[in-house]
Every structure is written in C-alpha cells, then in structure tokens.
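Omission of a single protein chain aside, the complex is shown with its protein chains in their original locations.
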Amino acid sequence: MSIRIIATGGTFDKEYDELAGKLGFAESHMPDVLERARLTIEVKLEVRNLIDSLDMVDQDRAEILQSCLNSAERAIVIIHGTDTMRETAQVLGAAKMDKVVVLTGAMIPYQIANSDAFFNLGFACGVVQLLPAGVYVAMNGRVFPWNDVKKDKSVGVFINQA
Amino acid sequence: MSIRIIATGGTFDKEYDELAGKLGFAESHMPDVLERARLTIEVKLEVRNLIDSLDMVDQDRAEILQSCLNSAERAIVIIHGTDTMRETAQVLGAAKMDKVVVLTGAMIPYQIANSDAFFNLGFACGVVQLLPAGVYVAMNGRVFPWNDVKKDKSVGVFINQA
Amino acid sequence: MSIRIIATGGTFDKEYDELAGKLGFAESHMPDVLERARLTIEVKLEVRNLIDSLDMVDQDRAEILQSCLNSAERAIVIIHGTDTMRETAQVLGAAKMDKVVVLTGAMIPYQIANSDAFFNLGFACGVVQLLPAGVYVAMNGRVFPWNDVKKDKSVGVFINQA
Partner (left out) sequence: MSIRIIATGGTFDKEYDELAGKLGFAESHMPDVLERARLTIEVKLEVRNLIDSLDMVDQDRAEILQSCLNSAERAIVIIHGTDTMRETAQVLGAAKMDKVVVLTGAMIPYQIANSDAFFNLGFACGVVQLLPAGVYVAMNGRVFPWNDVKKDKSVGVFINQA
C-alpha cells in the first residue's frame, strides 16, 4: 500500500508571519508532520501552491484533479482548506476516477495549540486505505461522500447536505 | 456510528510527575484529546486503570476482553502500551467477537513534543469504522491483523510477524 | 516582593478564532501562563480589555497609566502589543512614577509554535524586581529605557532609537 498526499494549503498548513503579524503560508509543514507520524507505508508527498481555499479558483481545482489523474498511487489524501473543500470534492467526484480520494483539513492550524490537524490526517490516512473507489471528505471523525457534505459554518463542523 | 474508546494507559497517556521526576500516570488525557479532535460521531470513553503495558497481567487482559464483550458499541478503539499490544490483541482475537476492535498507542507520550499519539488515534478512529469484524493493531499508518503483528523493538515500529 | 501584571492584549494573548478563521482575542491566557510559571512570589493579575496595540488610542494609554498609578505593587509588568509598545512606554515614562514598569510582549502568540512569549514574560518578571524606578521595554533579551527604544519592523526586533 502506498499513499499520495497532496498539500494545497488551507488552515492546516497556515503559519504565523511575525513581521506581517498575521497568518499566511510559508513552507509546508507536511514533511515534519509525516516524519512525526512514523509511517511505514510508502508516502509520496506532493506540495502544490499553498493557498487559502477561499482563494481557490476553477483553475486550481482543475490542477488538483490533474494531480489525482496523474497519481501513480491509487490512494490519495488531499490537505485542503475547509471553506471550499466541498467544491473541490465535487469537481473530483464528477470525474469518476478509479481511485480513492479523501479530502481533509483542519479547523485550527497545525502550528497552533489545540489543533485538530494531526488527528484529521491520521483519520484520512486510515480510511483512504479501506474505502472503495470514490471521492470523500473526512472531517470530525466522519467520512462523507463528495455529493452529500457541507460545512456548517455557524458551528464549524461538517454535516450531511440534506 | 458510535465508537467506544477504552483507555488502558501505555505510553500514549503517560504524564511527567514533577515531584518524582519521571513519567507515570495521573488522570487520562483522553477527555482533552477527544475534545480537541472535534468528533461529531458519538464516542463513549471508558477509562480503565492506567498502567504501563509491561505491567499488564492476564487478569488485566481478561478485564479488557470483558469490556469489549460488554460494549454496546460495535466499533472499539483500545489505547494500549506498545510493548505488549500484540499479547492483548491475541487474547481479544481468540475470543472471535462480532465486533471491530482496533488497538493503538504511541511511541511518544501525547504530552511530549513530536508525539505520534494524536495521529494514531485519528487513524484508529477511521479504520475502526470501515474494517470487518475482527481484532487489529493500528500503528505506523498500517492496519495489522491480531495474529500477524509484532513490534520490532530495535527500531520502534510494528511489522508483520512472519 | 510582589508584582502586578497588567494584560492589555497584543500578539502575546491572541487566539485563533476557528469560526472566523483568523486571530483575535477571547479570554486572556495569562492565568494559565502564570500557573505554568510556578511563581512563588505574589502576583496580582489585572486583565484589561484585550486589544491589538495598533488599535490603542490615547484613552487606552491613559487608562493603563491610571492602572499603574493605582497599583499597590511597586513592580509592574505590562503585556502589550509590540507595534505601539514604545508609544505606551512614552506615556508612562513621562509620568515619572516612583515605580518600576516593564513592558513586554511577543512576536508570536503564546498559543502558536515557536512563540517567544513565555521567555519574554520570564525575562520581564526577572528584571522588574531589580531595576531602579522607571519605565522600560524588555524584548529580545534586552532592557531598553522608555525614551531610547524603537521596533525595527523590517526585522521584527527592538533596538535603540538613536
């Protein structure tokens, strides 16, 4: 079993810029994160341009889809901002790939106290190995199919769409 | 879906005793850990007597088995020391329960920098929802069946037994 | 020896608001911070309205001055944003109090990895006990008199004014 992890930024990977005095993006924390996870499965890390998912445009989603299509690994975890995770999942889900794609992210950046990031990554790395082909969102300890998920922004959790 | 989490201690839950100057057990960190994970699935936490798994005796394993048998939840995650995780898995596996039992733990305590604990818990909470009935060890980003796993203590990772 | 600590907010006390997705202020972290410091000297904590020091107006500084004047403790540490720490120091310095007032803060919030906050607080709590009456800025492991300090925003360190 080998997994591709595609880092796209989002809250998970945000970092405090001490000169600007606000959160932004620098280097991805994923190499450190993965070393800390002590994985013995093969992991291929692909760090894309790190952005806030609110800034993602169609072109970004097309490129993420292309990364999935190009992936030699059948199991793919995508680190993504939560605000438009559903939109990207829809683009990927419509492509009907014969791969397992799990999108996850974080409500609190990995670098900040009380972050859920590391748990969510572990959860995603687990379910991606067992789910049937398809596109899923994995947040709050739950697996959602790409076409039945939304973020309830009033409380900051993912729920079914209906 | 609801999950039972049984905390038995192990490295995961160890805490520094600043008067004794060494690691031991106090209150379980699991309530804080679970809150941080922001789970929306139902979780039933059962905190047992927290001990080092090297100190576990047959009676402890019999009681953990009884906890599994008594569990109203079909999906069970057990937080366990790594040194004898395999031995407990064998006791549970031999019972052939119609439940999914996933044992996990940590190489570094949750409270110490660079700990894998939170990732491992996320991983276990994911796979326990998808695996068929059986007993498994989930460590290093891999799922092992209870009867084909051992800890390679020279490098601190879990591998297949053969 | 007893110390008054006046928390005014600033980067030191900022917290990630996971619903808004940005840093702001909630409860002060100072009670936790002080417990962690294991002080046996008497500390009187005064938590004022927590704000970004860029949002401070004359009225805020007048109130901080009044807090210093009212302080029963001769040694006062003020937790303050770095961007206008100098301006507040000037207001306090001009008042020529017979007290020792040390302003400190942080380049990275206490809650974020790699924060200097806890070091700076320790530094300030040390020097406030030894300095002669006056108003000082304590940052980067240095003590600056209130009328000879500025923040070099291009590199994020405090230097002499000249």
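Residue numbering begins at 1 within each chain, and the chains themselves are lettered A, B and C in the order written.
To be clear about the criterion, contacts are C-beta pairs under 8 Å (C-beta built on N, C-alpha and C of every residue); 3 or more make two chains touch, one makes a residue touch a chain.
Nothing here was measured: the structure is a model prediction, and the numbers come from that model.
Visitor: With touch as defined up top, name the shown chains that contact the chain not shown.
Guide: Taking every chain of the complex into account, the missing one touches B, C.
Visitor: Which listed residue, B:30, B:107 or B:135, touches the chain dropped from view?
Guide: Answering carefully, the residue with contact to the hidden chain is B:107.
Visitor: Of C:41, C:69 or C:133, which sits in contact with the chain we cannot see?
Guide: Spelled out, the listed residue whose C-beta touches the missing chain is C:41.
Visitor: Using the touch definition up top, pick the residue from C:68, C:107 or C:149 that touches the left-out chain.
Guide: Of all options in C:68, C:107 or C:149, contact with the hidden chain holds for C:107.
Visitor: Residue by residue, what part of chain C touches the chain that was omitted?
Guide: 1, 3, 36-41, 43, 107, 114-116, 118-127, 129-131, 138, 140-143, 156-159
Visitor: Using the document's contact rule, name the residues of chain B that touch the chain not shown here.
Guide: 11, 16, 18-19, 21-23, 83, 107-109, 111-114, 153-156
Keep this in mind: only the chains that are shown with their structure count from here on.
Visitor: So how far apart, in whole Å, are chain A and chain C when each is placed at the average of its C-alpha atoms?
Guide: 38
Visitor: How many angstrom between the C-alpha centroids of chain B and chain A?
Guide: Distance between chain centres, rounded to whole Å: 26 Å.
Visitor: Just curious, how far off is chain C from chain B if you go by their C-alpha centres, in Å?
Guide: Going by mean C-alpha positions, chain B sits 44 Å from chain C.
Visitor: Would you give the residues of chain C that are in contact with at least 2 other chains, written as numbers and ranges?
Guide: none
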